[in-house]
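Removed from the display is one protein chain of the complex; every other protein chain stays in position.
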Amino acid sequence: MAKYAMVIDLERCVGCRACMEACKVENDTPQAVFWMYVFRFEEGRYPNTRVWFLPRPCMHCDNAPCVKVCPVGARYKRPDGLVATDWERCIGCRYCEVACPYGVNYFNWKAPEKNYYLDWKDRDLGPVTHGATPPYKNPDLEKPYGPERRRIAGGGHLKGVIEKCTFCVHRVEKGQTTACAQACPVFAIQFGDLEDPNSTVSRLLKKRPHFRLLEEAGTQPRVFYLGGHPPGGEVRQIEGVKARV
Amino acid sequence: MTARGEASRFETLPYGVGRLTGGWALLVVALLALVGWGAYAYSCQFVEGKVVTGMRNIGTMGGATWGLYIAFNVYFAGVACAGITVAALIRLLNLNALRAVARMAELLTVITLILGAFSVLADLGQPLRALINLPLYARPQSPFFGTFTLAIAGFLFDSLVYLYLAGRRDAYLMARYDTPLRPLYRAWAAGYRDTPAERERHRKTTFWLAIAIIPLFITAHSTLGLVFGLQVGRPGWYSALQTPAFVVLAGVSGVGLLLVIAAILRGYLREEQRLGTGVFRWLGAFLLVLTLAYLYFVVVKVLTGFYAGHHHEQQLTQLLLWGAYAPVFWGSVLLLALPAGLLLLQAITGRWNIPALVACGVMVNLAAIGKRYLIVVPSQTHMSLLPYGPGFYAPTWVEYSIIVGLFALGALLYALFVKVFPIMDVPEEGVR
Partner (left out) sequence: MGVKLTRRTFLKGAAALTAFVALGRLLDGRLNTLVSTGPPSPSSAAGEQWVPTTCWIGKQDCGMLARVVDGRVVTLEGNPAHPRNRGTLCPKGVAQIMALYDPNRVKTPLIRTNEKGVPGRFRPASWEEALTLVAEKIKEVRAKDPKLILWQKGRSKGGAIYDDAFVKTIGATKVGHGTYCADAGLRAAEYTIGPRGGAHPDFRHTRYLLSWGWNLTNAGGNKLCFITWNQQFMEARERGMKVVHIDPRLRPAGPFADEWLPIRPGTDLALALALCHALIAQGTIDREYLKKYTNAPFLVKEDGLFLRVGDKEQVWDLKSKALKPFDAQDLDPALEGEFTVDGARVKPAFQLFKEHVARYTPEWAAEVCGLPAEQVRRVARELAENAMIGSTIVLEGVTLPYRPVSMMFYHMSQQELGFQACRAMFILFMLLGAIEAVGGVRVDFTWKVDSNYEALERVKVKDPPYDYTLKDSKFFPINSVNPGMIAKMMLDPQKYQVDKVPEMAILHMVNPVVSFTDQPLFLEAYKRFKFVVALDPWLSRTADLFADVVLPAATLEKYEGPLGATDQYTDATAFRLPVMEPLYQSKGELDIYLDLCEAAGLLYGKGGYLDHLNKELGLKDPYKLDLNAKPTVREIFDRWARSQGLAEGIAYFEKNGVWVKGPFSPKKYYGYAQSPPFGGIRHRLYGESLLRLQQEMQAKGAERVYWQDYTPFPTWREPTMWKSPPQYDLTLISYKMIEFKQSRSSQIPLLAELAPQQRLAMNPAAARARGIRDGDEVWVESHNALTGETRRVKVKVELTEAIRPDVVGMPHHYGEVARHPWAKGQGPTPNTLFFAGEGYVTNTNDNSFHVRVRVYKA
């Protein structure tokens, strides 16, 4: 059984947010929704300032608070480690969102068709996109996945339902890596199987010191960070993306 | 029979049952309007999505995803617990002085539980799915399941049973009169015969039910506290004190609201005798003890947060004491301290003043609403463990309208009940 994990090299990350955009296009997330987010941090006082960056996907925790609190089991943990959201079952109570220490959950406050940046029903686009909203809508997202055959890929942009990073389950099941890892210009994001000792993630974790975010919360994340340090009380967020619906 | 005859027949029923006064009708119409407005607001929300509220995602959106609906859900559940507890205590400890308010309290429980259920439903993103999926897939491990299903459904069910059973005798007594409501009373009485054996069985049933309901209420409200208290990811929630504080504030708000209701009914039904100072003295004393206990919790929480080195606890405490939420915090504390003082004064002098008590009841309820809000919201907007930065939450007209609609619904149900069934125990001799 695969044991998926993500390894992010903070000594490489340039904070460009290509991963955020790649995730948005691959998973068709609406406005103001960032399944992958990148913090840009500043610490210290001039001239002893420090600048660094921290990508933040969903942690896919082994001891996920969100899985524990979901009243209907729409949020569940797969054997391969992915924490999935069944968007057909979600009742929109947002308990997972308040339970998550990392703030990775996004609730669909309005019908996504009204929340995709521009009017894609433009007449002249019709012949090409057939009204697809967004026009780059990914056909893989609506299908069921996993041996459990549940709809857990990014198709769940329904009004009143929660969504979050899926570790691109629809790509992983095809043998591809996540969209964020694919796009990262400096190969700072790696995704793979910890059960395979020769996978990049296994080798990186063996070779280099690493940490996980909010280790003290006991959530056992599956996202590891190489180099750098966890954000302490002194970090200030700069250039934050504050988009709201 | 003539209208006058009918009217005169209703004249014989106790506690104004069946007598529809002009004032009452006006009240009902006004409440219906408010309920209608709330329903309209909800329809807007249902169609457009929750974007019409002021709630937004925690994290990058800098909002609170649980807002007024959840705050009031906790508030209503709290009031509900108090209601049935008072009623149960009366039966258990044979507090005859308070017997007059027993049914009022039971009714308060039932109604506020319904309001609590509705406020959660109003909060859900997919309420229709919930009605299907909860019964199909509910997970006991989820505290939400604990509150929504256990507390609301189970607790509501048991409270209804209690109300029903406790009212059988009065139903039987009411059925002796020839009124259009007789079929209802007969159905309610369901074969009750006023024999000493029956009365004994009645007393025993209600006694044991009361015993059973106490742990149920504690569990129910505790799971509500656990909804918050178990969340390691939310500083300000994650605390062992959360659950006991919930329970105590529940008592404060419930007893306070009961005070207000009792005073209203006292005036409206002109039952100065039955709802005399004795009743209010007891309620006032209860309220005083509970309020002082809750203020103690507040002090302990503030001291801990202030003194402790833990970064997040300190931050939250500062936020409450002089940050963005200071007005609500100090307002709520004042609305607890003032009543505490007033009640203490009355307790010491032994002179209980009903208008003052009503004022105290209103104030502690406003404080309870404020505190529920402070529990629910700041931990979301300001206490993210990752440095997203502060957010804000400003409820919109939709949320206010739905809440007002819920209060109106509660008042409406109360007003209707009062005209259909005696709000207090019918005395042995029948007509007042």
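In order of appearance the chains are A and B, and numbering begins at 1 in each one.
The definition used in the following text is that a contact is a pair of C-beta atoms (placed from the backbone, for glycine too) under 8 Å apart; a residue touches a chain by one contact, two chains touch by 3 or more.
Computed from a prediction, not measured in an experiment: that's the story for all the values here.
**Student:** With respect to the chain omitted from the figure, which of A:Ala22, A:Leu82, A:Ala99 or A:Val223 is a touching residue?
**Tutor:** Within the whole complex, the residue contacting the unshown chain is A:Ala22.
**Student:** Please output the residues of chain A touching the missing chain, sorted low to high.
**Tutor:** Contacting residues on chain A, toward the hidden partner: 10-12, 14-18, 20-22, 24-26, 31-32, 42, 44-47, 49-53, 87-88, 117-120, 122, 124-125, 128-132, 134-140, 142, 151, 155-156, 158-160, 179, 182-187, 228, 238-239, 241, 243.
Here is the rule we use: only the chains that are shown with their structure count from here on.
**Student:** Distance between chain A and chain B based on Cα centroids, please, to the nearest Å.
**Tutor:** Whole-Å distance between the two chain centres: 40.
**Student:** Report the residues of chain B in contact with chain A in the complex, numbered from low to high.
**Tutor:** 48-51, 55-63, 65-66, 120, 123-127, 129-130, 133-134, 136-139, 141-145, 148-149, 227, 231-234, 311, 380, 384-389
**Student:** What residues on chain A touch chain B, complex-wise?
**Tutor:** Interface residues on the chain A side: 32, 34, 37, 39, 41, 56, 65, 68-74, 89-95, 97-111, 158-162, 213-214, 217-219, 231, 233, 235-237, 240-245.
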